[in-house]
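First, the structure itself, so that you have it in front of you.
Note that this is a trimmed complex: some chains were dropped, and none of the rest were shifted.
Labels run A and B following the written order; every chain starts at residue 1.
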């Protein structure tokens, strides 16, 4: 049976930190599904379709073959069962992440004990990069080169100006 | 290429928390190697051979087929290269673990960037179980049933009395 990992998140927008994790995980599993969340009670800068397109473009650039991008609203575990995926992958940056992830992992275990959650540490050089930080920086006129995929820069600035 | 995970530790002795992680990981990877550390500057209650034997017995009891036990002194990454293993698995219980693991993962990344470290949360019911705690409890005459494999109880008490 192929081993399938799901990497869920908002990706609003994807950063080079996310991209690095996708690449690393793609070497370990037969397939990686990037799962773009679309929750009705959250506000996003980019629509779900835009966010998924950006992720797809970024994965093409990185030349990651065994991956796919999906949009999903609802329980991640439900999506995984429909795709026979066994592993949730989550990036860890800080202690605050750690606790939140622990709660999430245990919650998911209760719902779907056959699904495992694996945490992976961000590389130190990506520790300080978050989607929220990137947007704040761009909003204040800061330079975001090197924090997001190159093609995304102009689109982000345009979006924030809307 | 088969996906091989290595689960390194002291296992002095193995607890049901360790056993649970081995079982869970064995469902995800083609092979799991439990790597019993034997560091010259650490003191162990059980010898490396005893600790490895106990792990083997425990894995037999759990009916985990795709696993192996090895003893190793030195860099975990060196061992992994010799076995073409791609993933280090580590259990996470507390924030203190989290930081130590982050340092270790980054150190290993520097030495062997092709090797990934995956962290997995202990189930809540195993959070408070550590080899050290088990030994302390047994030393004070407390009951360790249910914290270590059943066959180990008498051996642990005998060892502590030596």
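Everything below uses one rule, namely that contacts are C-beta pairs under 8 Å (C-beta built on N, C-alpha and C of every residue); 3 or more make two chains touch, one makes a residue touch a chain.
Keep in mind it's a predicted model, so treat the numbers as computed, not measured.
Of 6 total copies in the complete assembly of this structure file, 2 are presented in place.
Keep in mind that, in the parts below, only the chains that are shown with their structure count from here on.
The centroid of the Cα atoms in chain A and the matching centroid in chain B are 30 Å apart.
Those residues of chain B that touch chain A in the shared complex are 3, 24-25, 27-29, 86-87, 92, 95, 98-99, 101-102, 105-106, 109, 114, 116-121, 123-124.
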